[in-house]
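Here the complex is missing one protein chain, while the rest keep their positions.
Letters A, B and C name the chains as they come in the text, with residue numbers starting at 1 for each one.
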Amino acid sequence: MADIIATNETILVVGGGISGMTAALEAAEYGKQVILVEKEAGVGGRVSKLYKYFPKLCHPTCGQEINQRRIKMNPNVRLMTMTEVTEVSGEEGNYSVTLKTSPRYVNNNCTACGDCANAVEAEFDDEMNYGLGKRKGAYLPSRMSFPQQYVLDPRIIGTPDANAAKEACKYDAIDLDMQEESTSITVGAIVWATGWQPYDANKIQPYGYDRFDNVITSVEFERLMDPHGPTGGKLLRPSDGKEAKNIAFIQCAGSRDRNHLKHCSRICCMASLKQTTYVRERYGDDGKSTIYYIDIRAIDRIDNFFQNVKADETVTFIKSKVANIVENKENKNPVLRGVNTEGYDRYENEHDLVVLAVGMQPSVPAGDFPMNVVVNEHGFIEEDESNGGIFAAGCSADALDVNRAVQSATASALRAIQVVNRVAGTEG
Amino acid sequence: MSNLNQTMVEKYRNDFLNEVRANVEEGDWVNMCMQCGVCAGSCPLGPYWEHPPQEIFMMIRAGKREEVLTSTSMWMCTSCYNCIARCPRELPITHIMHGLAHYADRLGLAPKEQPTRKFANKFWDNLTKKGRVNELKLGLALYFMNGFMEGIKVAMANQKLGLNMIKTKRMNPMEIIGGHGVKDTSGLHAILKKAREIELAKAEEFKG
Amino acid sequence: MADEMKIGAYICKGCGIGERLDTAQMAQIATRDAKAAIAKEHEFLCNADGIKMIQDDIDNEGVNRVAIIGCSRRAKVEAFNFKDVAITRGNIREGVIWVRPDTDEARETTQDMADDYVRMAVIEAKFCKPPTPNEETAYNRHVLVVGGGVTGMTAAVEIAKAGYSATIVEKTGALGGAAAKSWKRIPQKSPYADPEDTGVADLIKFIEDSDKITVHLNSTLTKTSGAPGRFSADITAESGSTTTENFGAIVQASGYTEYDANQLPELGYGKSDNVVTQAELDAMALAADGGPIKTKDGKEVKSVAFVQCAGQRSDKEGHLNYCSGHCCSTSVKQAMYFKDQNPAIDTNVIYTDLRMPGAGGEDFYRSGQRKGVTFTKGCVTEVATGGSELEVKFKDLILNEDTSEKVDLVVLATGQVANSGLNIDEVGQDEPGEWKTNPESVLNLSYRQGKDIPQLTMGFNDSHFICFPYETRRTGIYTAGPVRRPMDMQQAMEDAVGAAMKAIQAVENAGKGRAAHPRAGDLSYPQFRREGCTQCKRCTVECPFGAIDEDEQRFPQFNEARCRRCGTCMGACPVRVISFENYSVDSVGQQIKNIDIPDEFEEKPRILALACENDAYPALDMAAMNRVEYSAFVRVVPVRCLGSVNLIWITDALNSGYDGAVLMGCKKGENYQCHFVKGSEMASVRMSKVDDTLQSLSLEPERVTTHEVAITDIERAPEIINEMAETIEKIGLSPFKF
Partner (left out) sequence: MATKEYSFYPGCSSQKGASGSNYQVSVDTMCDVLDIKLNDIPDWNCCSASIGYAGGGELPRLALSARNLALSEQANPDQDVVATCAACWLATRETKERLLDDDSLMNETNEALAAAGLKVEAKQDVRHMVEVLIEDFGYDGLAQHVKKPLEGIKIAGYVGCQTNRPFGIAGESFENPKYLDKLVETMGAEPVENYDKKVSCCGGALAFSEPEKSQALIKDIIESAYDGGAEMIVTPCPVCQMNVEVYQDQINAKYKTKFEMPVVYYSQLMSVAYGKGVQESGLNGQVIRAKKLEDIAGK
C-alpha cells in the first residue's frame, strides 16, 4: 500500500456502505482527495442485502450501480477494501491514521472469470444471505461486487483448496503469500460511516429465534425475496421449505426495550409495511400478513404508504408487544401469545412464519472506537465540538432510514470539506 | 365509605394518578407505561384479570379510581415476575400490583370476599405474630377463612393432603401450641410499627 | 491533441475468449471492415503489459481513439483508463462467450456476434471525440439562499464556513422564521431529556459577524435566470427597489406555513381563544418567558390537552394526507413547558401513533413521561367550547370507550404546508418576451418550463430518489428544510448542511464545465445545429431538467450548466440537430448500420437491443455472470437513457434489415426509477408512434417492443431477447435484407 498519497488536505471516509460511499463521492465530486476504507471485500454495505426500498419499492442495487460507476469514474477516490482503522491520533486538520488491511489473497490481475471458485471444494455460510445459504471458499461476494474481484476465505489458506484455486487461475491473480498490512496515513478530516448491524435476535428469548426454525429476522426475510437469495426469491420457510403464506411481523424486536436496545430504530415499521407488500407480490389475496406493533412510525409524507397497506384487507394490525412464542409441535408453526391492548383482547395466533423486525445496533461498540468521539448511551456518535475533524455519517450518528442516512452523509462531507479547506487556506 | 377513603378522595379530588404516586408502592412508575401489553400477555393468570396491568395503568391515568381500587385484578398476581422481566419500560409491575392491592385494602375498597385478599392478610398476621410463619395455623386459618362450616368442608377436602404432610413430617400437629418464632418479638413489632408510621408520613408529604 | 483521428482496436484473448473465438479474424475485421488504424490481440489485455501496449500506441503511434474488445464496459474500468482519448468497449465476454453455449453448433453464430461487436466498438470510436469542456463555463463562489429561517441561516453559515459567500433573501422583516417565534426547541443532544434553547440568536450573531454573508430582509426574488455558475437574481425590497446580483448556485429554504386551523371548527379553533395551534402555544410560552403560561384572558393554565394529527393523516377534504413528523415531539416539548414550570399542571397528549423515532426521540418520550406528561391513545372527535372549561371529546382506544376531558387549554398539532411556490404543472410560463413576475412564486425563474421547481408530491419539492435526496430537477438549485419534506428543526438544520454541500459542489462543477449527478464529471454537452432546427420545441418541453430555454426567435437556448447529459433532447429531436461529442445520433446510429446483416437465406435474424446503461445493461451483465444463455442474433447497444433513443435508430435498423428491436428502460409512472426522471416515459410515448413507421414499411408491429427492466431482472432481461427471437421465428425474417 506504499502508493497511497494522503495529506492533511485529504479526507478519510470510514465505511463503504451507502453513507460512506455518498460522503466520499460528494467530497470527491467537489474536488477533494478522498480515501474510502471498507472492512468487507467490497462496497455496498447493509443496503446491498435488501430486496427493495420503501416507500418506492425500487431496488437498492440500482442506486448502488450509479454510486459504483461514480467511484470508477472518479480519480479523486481511493478505495481500500478489507481495511479497518486501528488507530487515530492528532487533531482537526492533521490526523495520523493507522490502517490494517487483511489479505484478500487475490490481486488486481483478477478478471472475475470464476475459474478459482470452480476449482475450490470447501463451502461456507454465505454472509450475503446472513448464513441462509452457502458459498465457495473462493468467491465473489455478490453479483454486484465492487471491486469486481474474487476473495479467498482465510479458512482455506493452507488447505489443498488454496493451491487448487491458485493453479486454476490463468492470470496469476492468486497470491497465497499475501499478509496483513499496516499503513499509516495523514488526513485532515475523517467521516465515520461504519453503519449498523441487526440486533442479535437470539437475545430476544421470548420469541425463540434460537429455538424455532420458523422465526426469522427482517433482514433474512429480505434475502428470501431476492432472486439471488437462498430460495431464489420464493417465500419458503426454514423448517420444511413450504411456502409461508400466513406471516406475522413483530415490531420493536429488540428496539424500544430496556432489555435490548432502548432506542427506536426508526426503519422497522416501514420495513415491515414494505414486507407485507412482498407477501402480496407473491400470493396476491391468498397471502396474509399480521403486524404486531406498539406505534406505527411511518413518518412524514410516507405515511400514505402506511395508509395504503392499511387499506389492504390481507394485512391486519394488532397493537401489542407479543408476550412470547411457542411452537406447535405437530406442524412447527409458531404460536404467538399476547394481548391486543386496543380494548383488551387476548390472542393465541398461529402463523406459518414469524419475521422479527430487528433493531439497529451501531456496528462499532461504544468502547471500541479507535479515536475519541462523544458517543451517547445508545452507541451513536453525537455531534460535538470536541470531536474535532471527525464527523459521523448515516447510522453511526443515529438510527436512520436510507434517505436520511444519505442526507447525513452529504452533510458530513461538507463538514469535512470545511476542515480541509481551512487547512488549504482556500476558504476565501 | 371508610374515613381514610373519604380523606383521600377529598385530598386528591380527581387526580388519581397523583394519589397512586403518593400512596402506592412504586406508584411513580405508572406513567412510564407505553401500552404495549406485554405484561398482560405474560401473566400466568392472565385470563382471570378483569383489567390487565397495562389497562389498569391506563385507567389510573384516566382517573377511574373506583373501578381500579375495587377490582379483583391486582389480587390475581402470583408474583411470578414474568411481567417485570419482559416489560420494555422497566416497570416493577408486580410491586405496583401488590401496592395497589394493599392500598385498596387499606381504604376498605378491596372486594371483601376476594380469597387472596383474605389469605394475604392471614399470612401477614400469622407471620408478624411471632416473626415466622406457622404453616399449620395458617393452613387452618385458610380453611376457615370463609366461615366455620365452609372451613370444615375445605378441611375435609384437604384431609388427605394434610395427612400426607404429617406422615412425611412436613407438617407438625404440635405447632398448634407454640410453634416456631423469633426470640425478639417485641423488637420485631417495634420495627414494623415504626416502618408503618414512616410510610404514612411520607404519603402525607407527597407533592406531585 | 492530434486533430487527425487514429483508432486503435485491442482485442483481449483472456477469460476464455481466445479459446472460444477467432480473435485473429476479429482483428482483421477491425482494420478491414471498420477501418481501425491498428488492431492488436493480447493474451491478457487488462494486465500491466496489455495496458502498456495500448499506452505506447497512444504515446508513440498517435492513437487517439481506443476500442477495447474484451469484457463489459462495467468491468476493469480502472485498468482501461487512458487520458485524453476516446474509449469504447466491445463486450465479447459478458456479451458473447458467457451467454453462449460452447458447442460446435453454436460456434459460428457466436463468432458472428463477436465480429459485430468489434465492428460496433470501432465505429463508435470513430464517432466519439474525447469531450472537452465548453467555453461558456462561469465560476462564481457566491450562493443565493432563499429564506432566512433556521434552515436558510444554517445553509448560509455552513457555506461561509466552507469559504464561500452567501446572500440571504428573507421576505419578512427578521431572520429566524418559525424558530424565532418559539420558546425552546426539541433537544438535539444526549440525554434528550429537556427542551433546548432554539439557537437562533447564535446563528444570527454568526451571520452579523460574518463578512461572507449579506442579508436582504423584507425582500423577494422577482426574477431568477441563468444557470449554475451564472445565476442572476433580481432581489426586490418592499419599497420596490431592486438589486440584481449574480450567483453560482441557489439554496431554496422557503420553509413552511402552519396549516390553517380555521379549517378545523370541530376542534373548536376560532370558537374559543383557548384552542390554539402549536405555533401559537410556543408564542405564548415565549411571552411567559419561563413563568406560568396564561390564557388570553390572563388565567394561569392548570390543565392542557394536546390533540395530535389535527387535520393531518386524513383524506378529509382540506386536510393534510400526510404526517408532519415533528408534531409528536413538539407536543412533548410543549407539555414540558408546563411541567417544568409547575409539575401540578395536568398535561395530556392524545395521539393515535406516537412518532418519536431514533435515539433522541424515544429518550425524549420517556423523559416526558417521567415528568408526568400523560399519553392517551385516542381519536379526538370534538372540542366543545360551550362551558367554562373546554371539553375534549375523544374515543379512548385502549379503554375502548367514548369519553371526554375538561381542560383550560387545547393545543392542536396542525401540520406543515410547504412554501414551494407555484405548481408549474398547473401554472405555465409566460411566453418569451412577455415576462411577468408572479408574487405567488418563490424563485420567479425565467426558465421556459416554469417559475418554480417542479413539485414531487403533496406540494413538497423533495427529490424522488431514496439514494439521492439532493437529486434536483433544476441543476444548481437545491431545496432544504420543510419545503422539501415535513421535518423538525434538527433535521432541517442537517438538511441545510447537505444542501450547502451540493450548492458549493455545483459552483465548482459549473466552473469546470462538469456535469452534476448522475453523470458527475461528464464534460460532454449538447451541441446544436441551429440552421437545421425547425423550432418544434420538443427538446425544450421534454428536457427533464428544464435546461433549455427559447430565445426571442423561438430557437432553443441550451444552458449547458443546467444540462445533465441524459440525451433526452437528442432523442426528441425529429431533425437530429442535437448531439454530444461522445454520444450522438451517429455514434449509436452508425454502430447499428455497420453490423453484418446476413441475407435471408442464411436464416440468421438480427435483433437490435437498446438497453439503459444503468439497469437493463447491468442486468444482462449479471445474467452473463450466472451464465444465462440468450439468442446469438441480438446486438445490444447501451444507451444513457431510453429517453435519448431517437426514432431514426429504429427506422434505420429496420431499413437495413434488422428483424426486430427491443428497448429496455427503467420503470416509469408514479414510482418511476429512471434517473433522468422522464426518459423511459418519453421513450414509450415516442415508440407508440413507431407503429406508423412499421406500417409504412409494411412490417408487423410485434417487431418492435418496449419493456421496463429493473437491474434485478437477471432472468427476465435475457427472456425478453429470446422472446423476440421466437417472435421472429414465428412471423419470419424481415424482407429488408440486401
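Going forward, a residue touches a chain if its C-beta (ideal position, glycine included) is under 8 Å from a C-beta of that chain, and two chains touch if they have at least 3 such contacts.
Just so you know, these numbers come straight off a predicted model, no measurement behind them.
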item	value
Which displayed chains the hidden chain touches across the whole complex	A, B
Touching the absent chain when the full complex is considered, from A:R155, A:R211 or A:R258	A:R211
Positions on chain A where the hidden chain makes contact	205-206, 208, 211, 324, 326
Chain B residues touching the omitted chain (full complex)	25-26, 44-45, 48, 76, 78-82, 84-86, 94-95, 98-99, 101-102, 105-106, 110, 115-121, 123-125, 127-128, 131-133, 135, 139, 142, 157, 160-161, 164-165, 168-172, 174-175, 180, 182-184, 187-188, 190-196, 198-199, 202
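Quick note on the criterion: only the chains that are shown with their structure count from here on.
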item	value
Pair joined by more contacting C-beta pairs (B-C or A-C)	A-C
Central chain (distance from its CA mean to the mean of all protein CA atoms)	A
Contacts with 2+ other chains: residues of chain B	34-35, 54-55, 89
Of all residues in chain A, the ones touching two or more other chains	256, 319, 341, 344
Residue ranges of chain C in contact with chain B within the complex	343-344, 346, 348, 354, 365-366, 369-370, 372-377, 396, 398-399, 403
Residue ranges of chain A touching chain B (in the complex, touch as defined)	206, 252, 256-259, 294, 319-324, 337-341, 344, 346
Parts of chain C lying in touch with chain A, wherever the complex brings them together	14-16, 44, 46-47, 71, 74-79, 141, 158, 161-165, 188-191, 212, 313, 315, 321-325, 353-363, 377, 397-400, 457-458, 460, 462, 464-470, 485-487, 491, 494-495, 497-498, 500-502, 504-505, 508-509, 517-518, 520-521, 614-615, 618, 622, 625-626, 666-667, 671, 673, 675, 710-712, 714-715
